[in-house]
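All protein chains but one are shown at their positions in the complex.
The letters A, B and C name the chains in turn, as written, and every chain counts its residues from 1.
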Amino acid sequence: MLKGYTLPRTPRGTSSLAPTPPWHYAGHALAIEFEVNPDAAAAFLPPPLKLASAQCAAYFVEWQYASDDGAEYLDPVRSQYRESIFLISATYEGTPVAYCPFIWVDQDVALMRGLAQGWPKQIGSTWITRAYDLPSKASPIVGPGGKFGATLAARDHRLVEAQVTLREKTTKMPSPGFAKAVNTRYFPELAAGKHDQPAVHELVQLKSRDIQISPVWQGDAEMRFFDHPYLELPSLRPAAVLAGYRFAFALTVDDLVFLKDLRA
Amino acid sequence: MLKGYTLPRTPRGTSSLAPTPPWHYAGHALAIEFEVNPDAAAAFLPPPLKLASAQCAAYFVEWQYASDDGAEYLDPVRSQYRESIFLISATYEGTPVAYCPFIWVDQDVALMRGLAQGWPKQIGSTWITRAYDLPSKASPIVGPGGKFGATLAARDHRLVEAQVTLREKTTKMPSPGFAKAVNTRYFPELAAGKHDQPAVHELVQLKSRDIQISPVWQGDAEMRFFDHPYLELPSLRPAAVLAGYRFAFALTVDDLVFLKDLRA
Amino acid sequence: MLKGYTLPRTPRGTSSLAPTPPWHYAGHALAIEFEVNPDAAAAFLPPPLKLASAQCAAYFVEWQYASDDGAEYLDPVRSQYRESIFLISATYEGTPVAYCPFIWVDQDVALMRGLAQGWPKQIGSTWITRAYDLPSKASPIVGPGGKFGATLAARDHRLVEAQVTLREKTTKMPSPGFAKAVNTRYFPELAAGKHDQPAVHELVQLKSRDIQISPVWQGDAEMRFFDHPYLELPSLRPAAVLAGYRFAFALTVDDLVFLKDLRA
Partner (left out) sequence: MLKGYTLPRTPRGTSSLAPTPPWHYAGHALAIEFEVNPDAAAAFLPPPLKLASAQCAAYFVEWQYASDDGAEYLDPVRSQYRESIFLISATYEGTPVAYCPFIWVDQDVALMRGLAQGWPKQIGSTWITRAYDLPSKASPIVGPGGKFGATLAARDHRLVEAQVTLREKTTKMPSPGFAKAVNTRYFPELAAGKHDQPAVHELVQLKSRDIQISPVWQGDAEMRFFDHPYLELPSLRPAAVLAGYRFAFALTVDDLVFLKDLRA
């Protein structure tokens, strides 16, 4: 019997790109709330989602991941990855949810776990300023006036530059938040005549547990989206940038909520 | 309406990781026939496939790809990728087929197209000697005595080193061949309790058209598989290396043959 | 005794980043002649070089390299690299020469060999369309109408996009050519007070031997330089694009001509 949560499935099952959940995550995030053209945002939502407001959020996260035995973070090329997440404020049957039109990661394992969750992941290059808790011109302070930057690029094009200047601690988390994002699981057919009749096309909602959040710092933010010849991310270019945040958090994923089959 | 052959699906449909087929490919390949422990190979086959023989093949390919308008190869970071493919000689209902236990590519687009075809793709680093058709100590000749190397690594571990010394032209292609490989399309569930009940689990056979093959050179080969802490590729380590090949080829993919639903 | 042409110097001398010359190279090049603002180009020339004309050339090259035993190209991660070279038409004591203000490679070995030659190399990402000599929508023909693209990026910013449409064979090579480029060898001091008094600062001229050139195709070209926050490449943005070329070539380097000490 072949074993493995994803391909490749093998005799011992130790070769699968993504292991069987639970998947444990810890991350440092830089987040930015911004407003976009509401018509542009609405055009990205799959029915029956509706636009809730023009407010979007971008998250730039430096992650470390492990399955239950924690072995991955001791061989950190298996565990660490960086991610840029973009979220639109939507409603599903009247309930506020977040919807993700675009997301980039820099490791195949993260891409594969993401596909199972309905994240529309592509490979991209995310960089985020780090803090070192020592007085140095090479490190911002995690405190008032500390400046943090983040950038996103894909296929040798820079897509986004962001910057946050911390001002004060807050009990507020950025909104929309991604822990309960609504995603689309999608797996296409390749047989002739069925290219637009996917094998899987369903609306799902993320579910996580054991969420831990560090103190949250809030401040001013700037963000710039660059033009791109074919990616539609610039359609969600900021009309206004509202606020920036920095925090650490941890969570575990081993479940998902099915909402609706979207096949015709 | 959102458009796109894969995620992300967007208003204009130009952001999807993989575009709607047809997908056109041209590649330079270094291929190696080798024999493995037959019990080890048989253990990688999903029922109802049966082992046909101990003969396997490895292909190291430097690809260029385009959709119908050819735009990708003019922005070649979108188009070029390198791939290492390993194939086992199997039979399906008595018919000889190839089965792929392992395959590595170095671009996300190739990974996503591969998942639709059932290739168990992961991201890895493949390098293949090139020929330049000029007398130089920096280039082998494409002729008797010309030496070509290939290497595969994943997550900072070297997995395979191969070397082929060309001897003569041949009309034979390496066997097993990958054009009609039998793959497993697999898309897992993440909902609790369903981690081993995939949404999609089916045996399929590749189908391609407009196949073009250059003259084929054959020769002697060496190949070495390195140990690895968890990947099971070393189970298919060569017991004997039979022959090496070098050739170019092109093909188009826009169809797939469904063979059998493998869900319990 | 420690051995090695460059650091690290070690007991056996097999660990040096760059081995002792000769260095053998074979490459496929896409080249573009273009005109720039002459004042902008003149500002990049170190005295006593003078501007010869507004004509510059860009070369995008996919290289394979080996030292005398050829071992590198059998382990091609050691051997292959891609390069973008920009050249200004200058004169040295009345003789036409080429001067290189900017050059990017994607391997450390190429960077180190370059420093010894005075090339101002940085790490960047170059991609160049390949030809496969088979009829395919995934490959241009090497003939009239064949279209080839090249791109350059550094630190997640795209810097240049170029495209050449082949028209006819030519006996002309692009100008300025890089085989006899004049470079600046430069090695700074770090001792306090000496940051602007380099240990080495000399004008040199490249020298190569055993040059081999394939048939050369010429055609129309386009090229675009993107804005950049601090790199000065956009100062050399094309005012006009003249012609494009595609060819293969090979050469060997094991010498260099000293022209002038530039230290104050």
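For the reader, a short list of remarks on this structure follows.
By definition in this document, a residue touches a chain if its C-beta (ideal position, glycine included) is under 8 Å from a C-beta of that chain, and two chains touch if they have at least 3 such contacts.
None of the values given here were measured: they were computed from a predicted structure.
Looking at the complete complex, one finds that the omitted chain is in touch with A, B, C. Checked against the full complex, the one of C:64, C:89, C:117 or C:218 touching the unshown chain is C:117. Contact with the chain that does not appear here is found for just one residue of B:151, B:205 or B:235, B:151.
Mapped onto subunit A, the footprint of the missing chain covers residues 24-28, 62-66, 68, 70, 73-77, 79-80, 125, 127-130, 132-140, 147-151, 161, 163, 210, 212-214, 248-250, 252.
Residues of subunit C that touch the chain left out of view are 2, 5-12, 14-15, 17, 20-21, 43-44, 46, 75, 77-78, 101-103, 107-108, 111, 115-123, 155-156, 184-192, 195-196, 199-200, 204, 229-233, 235, 253-258.
Remark: the residues of subunit B touching the chain excluded from display are 125, 127, 151, 153, 156-158.
We adopt the following convention: only the chains that are shown with their structure count from here on.
Over half of the residue numbers at the subunit A-subunit C interface are used by both copies of the sequence. Between subunit B and subunit C, the centres computed from C-alpha atoms are 34 Å apart. Chain geometry summary: the mean Cα position of subunit A and that of subunit C are 39 Å apart. In subunit C, the residues touching two or more other chains are 125, 127, 151.
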